[in-house]
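Heads up, one of the protein chains got dropped from this complex, but the rest are sitting where they should.
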């Protein structure tokens, strides 16, 4: 793959993961979600897994903030996670009753894809540099706003809950927040060495793969093979 | 030293550090602060150092939260640090102008005592268990509300700024927050093994020593010996 | 599952993972390896993945050692990894030529199962207590000596290379080293709290699952799904 050096560093990461972002959009889970034909049980399982994921995403974000050598950046990153702590305004919370889920009393466990994805993020957050850790963390918002953008521009959705999910990740504050995160990455990357950037890109590609697997697992009804 | 096993774990820590808490109250820095005779230059240097300290205290707190295996506790700990992120309502911020300090553009460095104290906390926060890390972090609020309690019950202060400092750490919301932190520690300690608790106590005693040194350094005009 | 409290802690972990240990022995990879009918290409892919795994196992072991609060235990754990550093005497090294592999110049990447397994171990090694980290690390030697024990007591192997592999993990120094590791775990566990032990057990079960997947992946020719 040829990489365009004129691109901003965050966009080089996106370019490296472009085939995976494409595969994500082609996955039957998202095709059916957009068409309103995704079985509710599959979506419900996804929401259950995603709740557990978001807790670890919060954990990884706090770790990255705390390990940032720059105090101003640490505060910016901590400010960003404040809205994640309660998740009161989040899609999951709003639809918990309708899906028959009680997030105050979790009685389910992570599936294989979720566990692998979050260990990758936590490993990067606890042992990598800020740049390497952001590389592992950024595909989640980047893939979601990409999906939200493409799907919200597609045909109208038959299913109200799926429509709201698409809207939640479509153009708006979440997309704006993600652009800010990429700007932070670009600023740090401008002062980083090539090995560190290569590791950040590798982490980004791997997290992008896990995004695909995250939807594939509930779609195929996969938990753990053993 | 005999340790009373009937005490709550957090109070056993306090008991182990009691001689140091006593030495803190006897330090001429606090004696003169209470009497209103502490040179403003000494207080100003303390505030400069304390600002740098609070940034690392925030960093350590975020690390402890992110490393807490229990998701509910992680969220509680992250909620607790929200008010630290901006520190807009903090004593330091309120008196910055009067002290001629600009916290938006730091041009001073940590002294030896501050650097040693914060490395101890960060080391505990990044490598210890939640209990061990809380052991290193708790003396800061515990010593301050102890000092605030004793001094606010002493004679009226001649100096307005020092009086406000004493009031800030006296009985009130900060004292209440500290009791909550000790309750968290007690709950965790009830399910911990003896080695882990012994390390938490050691960390607590060492941080208490650093509290004393933190006041001693500006009082003696000490920065680094070399 | 009922857990026998009279068991040593390390054996309670084994008991919790017993169904997975059983599934490992039933996997066609090992059935065919024992029968001498496993395709060499599958075995070669396994050896390639295992080499990358052992590097991360070494990394995790060094992390656990360095984070052990007890200095004597740190030295014991560092002594244990000395023989891993060069791996000159290891099965892989001995058969590299015959398998057409050059370990001095790695040109292959981890598959999904390997990456997930090693992130789990590294996450535990860098963020967990010694006990929790050992929980994640022990299934590797425990499963291998269990497999080595069972297979070396089975019928004679037709294939010389597979016979040597079985012998390498059969009764002998490796089995002895594993018993020592379990004894270390038992000693620490005797002084640990219930939450910490529960996390160690969870880590042990998850690593056992990854052991199964580690053989399943080359057998099915799986790398990454996307």
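When the chains are written out, they are named A, B and C in that same order, and each has its own residue count from 1.
We take it that a contact is a pair of C-beta atoms (placed from the backbone, for glycine too) under 8 Å apart; a residue touches a chain by one contact, two chains touch by 3 or more.
Since we're looking at a predicted model, the values are computed, not measured.
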Chains still shown that are in contact with the chain withheld from the display: A, B, C
Message: One chain isn't shown here. Among A:69, A:155 or A:173, which residue touches it?
response: A:69
Message: Touching the hidden chain in the complete assembly: which of A:100, A:155, A:173 or A:193 does that?
response: A:193
Field: Interface with the undisplayed chain - residues on chain C
entry: 55, 58-63, 65-67, 71, 74-75, 78-79, 81-82, 85-86, 125-126
Query: Residues on chain A that touch the omitted chain in the whole complex?
result: 67, 69, 127, 129, 191-196, 199
Message: Across the whole complex, list the residues on chain B that are touched by the chain not included here.
response: 20, 23, 112, 115-116, 119-120, 122-123, 126-127, 206, 209, 212-213, 216, 224-226
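Note that in this section only the chains that are shown with their structure count from here on.
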Query: At what distance in angstrom does the C-alpha mean of chain C lie from that of chain B?
result: 44
Message: With centres defined as the mean C-alpha position, give me the chain A-chain B separation in Å.
response: 37
Query: How many angstrom lie between the CA centroids of chain A and chain C, rounded to a whole number?
result: 31
Message: Using the touch definition from the top, which residues of chain C touch two or more other chains?
response: 127
